[in-house]
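Only one protein chain is missing; all other protein chains are in place.
Let's look at chain A:
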């Protein structure tokens, strides 16, 4: 890792599953301290893209660097400074909240204190509740806390607020704003235009495995000649956010 590298650099990524091209050509760059959103309809290639950036999948083409590190080759170094919240929470179902937090904290040299993490995602009252007894939203919040356990310098948040009620969603947004204010670089995958408009400096619009636009929220609106980001998305992709690509 070097001091002059961007937080995330993805160049011409491509990935197929059983002959189906999930990601055709995705390039994006997240500068240090920047928050970049990734939006797209279901099947647009968002999750595959972030999984390649996180090192969970190997791109067939293109290259990825996170803080200058190769996610596969420099795995051990990168994992110390990268926090990842996956789309679905996958945790030991019978462990309690504090046990899970303490387990994930133990992986890092300088973790955030357990109490601070639980306060951050408002799970202090559930600290003795086992993971399988948490609601979907609480499981999501715990997953986010674990992604932040190691004081990451870059976080990847995939469907950050899916499953959360409106109040919890706004509290989670405040958490991301706090991370941004601390200089943490954020890559946020979202289905909610309101979310990326509020949290992200720039937004990448994905459609059928390609980046069709990458600009500030205001820039996307201006480019599409619409009045809202929702309408801009429809104008840029020709589909609604919930629509499957052909």
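Everything below uses one rule, namely that contacts are C-beta pairs under 8 Å (C-beta built on N, C-alpha and C of every residue); 3 or more make two chains touch, one makes a residue touch a chain; residues count from 1.
Keep this in mind: contacts and distances are computed from a predicted model.
S.K.: From the list "Acetolactate synthase", "Sarcosine oxidase subunit delta", "ABC transporter permease" or "Aspartate carbamoyltransferase", give the UniProt name belonging to the chain omitted from this structure.
M.R.: "ABC transporter permease"
S.K.: Just to verify: which one of A:63, A:92 or A:128 makes contact with the chain not shown?
M.R.: Candidates A:63, A:92 or A:128; residue touching the omitted chain: A:92.
S.K.: If the hidden chain were put back, which of A:9, A:64 or A:82 would touch it?
M.R.: For the chain that is not drawn, the touching residue is A:82.
S.K.: Would you write out the residues of chain A that touch the absent chain, in ascending order?
M.R.: Contacting residues on chain A, toward the hidden partner: 1-4, 54-56, 67, 69, 74, 76-82, 84, 86, 88-95, 99-100, 102-104, 106-109, 130, 150.
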